[in-house]
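Complex shown without one protein chain; remaining protein chains in place.
Our next item is chain A:
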Amino acid sequence: MPSDMNTIFAAFQDHINVEQDLREEIRQVNKDIDQKTREIQTTLQIIHHEGGLLKISECCAQSRKLFLDVKSGFSKLSSIVPENEYYRFHDHWRFGMQRLAFLGALTVYLETGQMAMIEEVAQLLGVTTRREEGFHIDLEDYLMGLLQLASELARFAVNSVTNGDYKRPLHVSQFVAELNSGFRLLNLKNDGLRKRFDALKYDVKKIEEVVYDLSIRGLKPEEKPEQSSST
């Protein structure tokens, strides 16, 4: 093989080696983040348990504590990933970040009854909201997180009734309906986000059925659902 051809392929091999080392480093950090993600997830599952409704503030505090570890994980990642190459490695953390966006939004919802803005989620994860400002959360990943939140809340509505809280489903219903109308303002391409959004209607339906069951049996509380948000 002529020497110039040799040089070119050797240079390519060097390039591949550098990239693979970087990916390996990212994978290591990702492992820690994934571990914490699972811990947060299990912590928050308490809300579906009998008597879990009383422990909500406790488990939100616990989740926030775990988010601090996630934060340090992302700060490590942001130091590894070269500037302007976020999307070169995006696949490594994309799904993890979606899950974390969901868990962050769930924590905020349980605390305040409000939708977590992208800024709040970014703050929990210790990342920015805009690419120009550094390591950020991709808008679509955040939106995916919100869609996962809707599914979780549908489950939450069902289980709250089982656990004797008839007010909560009304609030969840209003919250998810607003989320739904928000999503309908977006022009989605035929991509993953669109597919996930298509599933939102089943969550809406499930929650509405719960509300319906409560109202025909006269179990619907008199107060306006907004007041139930303080728990």
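We adopt the following convention: a residue touches a chain if its C-beta (ideal position, glycine included) is under 8 Å from a C-beta of that chain, and two chains touch if they have at least 3 such contacts; residues count from 1.
Definition applied: contacts and distances are computed from a predicted model.
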Next on the checklist: Not counting the visible chains, the remaining one has a UniProt entry; which protein name from "DNA-directed RNA polymerases I and III subunit RPAC2", "Transcription initiation factor IIA subunit 2", "Vacuolar fusion protein CCZ1 homolog B isoform X1" or "Translin-associated protein X" does it give?
Outcome noted: "Translin-associated protein X"
Item to check | From A:8, A:61 or A:219, residue that would touch the chain that is not displayed | outcome: A:8
Item to check | Residue of A:48, A:76, A:92 or A:131 touching the missing chain in the full complex | outcome: A:131
Checklist entry - Can you name the residues of chain A that touch the chain not displayed here? => result 1-2, 4-9, 11-13, 15-17, 84-88, 90, 115, 117-118, 131-132, 139-140, 143, 173-174, 177-189, 198, 200-201, 204-205, 208, 211
